[in-house]
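A single protein chain has been omitted; all remaining protein chains appear in their positions.
Right after this comes chain A.
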């Protein structure tokens, strides 16, 4: 209920703002909806959303998997931490644009370059978060697992993974938002499809209804994924906690 109300407030604000700003700068909701329906009818909307979603999925999975593995290693092994730390700081502070442009120059305007560039942007934040998680692993439970000779897999699944899951959830949450933002830049600069590409086209034509139609459809997809996947995962991994928040 509260969510619906908040959405309604958003629509009303938008509508009122469009009256003041004028159609040319901020078209009212019905105009944008018409543009959205036209794009959906032609299939363009789904094609471009699908292309973006596929890139997000690939880059996100790649960055999370690699980042988790590297972060865990750096949290557990001192030498790995020493060796990896300067690289981590470099990557953390490298602007996304630099990575994307360099990837396109070195690997050509290809899908591989785009996905690699997006993944590289997300990788260091995942490493930092998971490193913190690995450092915080409880030594007492580790000893327990050693004494009772828990097999490797069981130890990973029941002792280590539950301790890391809040950190994985945090890395996924912040990482997903980062990937959503960067994927559009990568598409704008060097891909012939995707939401970022369409927004680039709309920008060149100054077609504001089209621009808003794509941006809002994209936002809707993000919201949907958040409520369908990210939040249930978090709820599941915290179900053992005595109910506080």
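Here is the rule we go by: a residue touches a chain if its C-beta (ideal position, glycine included) is under 8 Å from a C-beta of that chain, and two chains touch if they have at least 3 such contacts; residues count from 1.
One rule holds for everything that comes next: contacts and distances are computed from a predicted model.
The complex includes a chain that is not drawn, and of the options "Aspartate carbamoyltransferase", "NADH-quinone oxidoreductase subunit K", "ATP-binding cassette domain-containing protein" or "Sarcosine oxidase subunit beta" the UniProt name matching it is "ATP-binding cassette domain-containing protein". One of A:13, A:154, A:177 or A:227 touches the chain omitted from the figure, and that residue is A:154. Contact residues of chain A toward the unshown chain are 140-141, 143-144, 146-150, 154, 158-159, 162, 240-242.
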